[in-house]
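Report on the structure given below.
Yeah, one chain of the complex is gone here, protein chain that is, but the others are all in their spots.
Per-chain residue numbering starts at 1, and chain names A and B are given in the order in which the chains are listed.
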Amino acid sequence: MWVAFKWVLKRDLMLAVRGPSEVLTTLMFFIIVVSLFPLGVGPERETLMEIASGVVWVAALLASMLSLGRLFSSDYEDGSLEQLVLAAHPLPVLVLGKIVAHWLVSGLPLVLVSPVLGLQLGLDGETLAVLILSLLLGTPVLSLIGAVGAGLTLGLRGGGVLLSLLVLPLYIPVLVFGAGAVEAVRSGLEAQAHLSLLGAFLVLSVMLAPWAAASALRISLD
Amino acid sequence: MRLFSKDFWFQFASPKTFYPFAGKLIPWFAGVAAVLTLVGLYIGFFVAPVDYQQGNSYRVMFIHVPAAWMSMFIYVVMCAYAALGLVLNTRLSDMMAAALAPTGAMFTFVALWTGALWGRPTWGTYWVWDARLTSELILLFLYLGYMALRSAIDDPRRASRASGLLALVGVINVPIIYFSVKWWNTLHQGASVSLTSAPTMAKTMFAAMIVMTFAFWAYAIAVALYRVRLIILERERHARWVVELAERER
Partner (left out) sequence: MNWSSWSEFFAMGGHAPYVWGSYGVTFLLMAIEVFLLRRRRNAVMRRIRRLARMQRETNE
């Protein structure tokens, strides 16, 4: 079973490496959105520091929503998704493989770039560390939840916007606690409660989302 | 006894049998809703006294709290029907879920709107991002997403199963948010605002609120039954009994 997981993971990673333009789009979008805020809001250090946690997190959320469409669509179009669904291995495991690959390629880069953007907005020290940690815990949750939405909206017209509408209510708690963690530390408070809750979301979504996404795929492909 | 026979109840799982049954129920629930509304409004405006602190603005509560309760309750019932439909594959369960959604969304909006209008004179602001208000807003998005997904899918079977799954995934969200109200207390000390002060309320205020809750409940049932009948007609539009019914209505 884990052989199949690793196989799907490797396959998706190889495909991503061969066609990196899609991958870079997510990263560039993230960087651009965050960079727009100082231009729009003004370069006042105080203001930027106050909104930094929210800005980075919302940008990560939007970048994540943008990248979700790609999770299943290319496989759906060339028929390999149906092959995966019909395979002898448990579909949730295969789906988890795809989600992990997707996160490594779309989510992890955001985590790695975030300290630079944080610095740009005037954050430092412990705040940056919490920023990285919150995104490290949160972006996989976004990928996992997003996979369910992507599975449900497979092949539908108006797909991207509809997908965003569907996952948005489920993303909000992640956003609240992710940005909240950073903001707490910036104000000198403890972020432990926020981060614990993010961790709980991660555990919960790893257990439930692959199964839900697999069900969604079966519903969409039947 | 017929009531204890499984067959008696299962006949209502068929849209054709359920349609006239629902039709008989609607006038009763509509009547109850109208009467209870009048009674509740009477108590709320003419019996319940002016509030010492809030003046007359608190009377919004007689709409706000029942609407909020209904918004949650309808979502849970909707999910129950969706689960039934997914597990048992009964069409009528899914139709009931679809029938409930717009009414649930309406109550959610009403809860948010009236909450804002109550909040302004009472606490000085139309909105605050605390756990309760945020979760109610999320609930509205869940309803809208449910309806949007359903309308985006042409195949009725896929539409019902996909939206059913979505509703159930959303239900996981709701207790997580409500549980986090406790966390919010520790994170933002003193910022929690209680919008329901039930036990310390004057009896007349409490009575008005309860009566309005049941009024909304009866309204929701009447409207949902009416809507599910329309859904039945739309889905079964080629069936002989439906055509005959439509011709008779002329």
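Here is the rule we go by: contacts are C-beta pairs under 8 Å (C-beta built on N, C-alpha and C of every residue); 3 or more make two chains touch, one makes a residue touch a chain.
This is a predicted model, so every value here is computed, not measured.
Trainee: Which displayed chains make contact with the chain that has been left out?
Mentor: So, spelled out: the chain left out of view touches B.
Trainee: Tell me which residue among B:R59, B:R91 or B:R158 touches the hidden chain in the full complex.
Mentor: Final answer for the missing-chain contact: B:R59.
Trainee: Out of B:A22, B:L36 or B:A67, point to the residue that touches the absent chain in the complete complex.
Mentor: Among B:A22, B:L36 or B:A67, only B:A67 touches the chain that is not shown.
Trainee: Using the touch definition up top, pick the residue from B:S71, B:T114 or B:T213 that touches the left-out chain.
Mentor: Result: among the candidates, B:T114 touches the missing chain.
Trainee: Suppose we count only contacts with the excluded chain; which residues of chain B make the list?
Mentor: Chain B touches the missing chain through residues 45-50, 55-57, 59-60, 63-64, 67, 102-103, 106, 109-110, 113-114, 117-118, 120-121, 219, 223, 226-227, 230, 233-234, 237-238, 242-243, 246-247, 249-250.
Throughout what follows, only the chains that are shown with their structure count from here on.
Trainee: Just curious, how far off is chain B from chain A if you go by their C-alpha centres, in Å?
Mentor: From the centre of chain A to the centre of chain B is 32 Å.
Trainee: Would you mind writing out the residues of chain A in touch with chain B in their complex?
Mentor: Chain A reaches chain B through residues 148, 152-153, 156-158, 162, 165-166, 168-170, 172-173, 176, 180, 184, 189, 193-194, 197, 201, 204, 208, 212, 215-216, 219-220, 222.
Trainee: Within their complex, state which residues of chain B touch chain A.
Mentor: Contact set of chain B toward chain A: 134, 138-139, 141-142, 144-145, 148-149, 152-153, 157-158, 161-162, 165-166, 169-170, 172-173, 176-177, 180, 183, 186-187.
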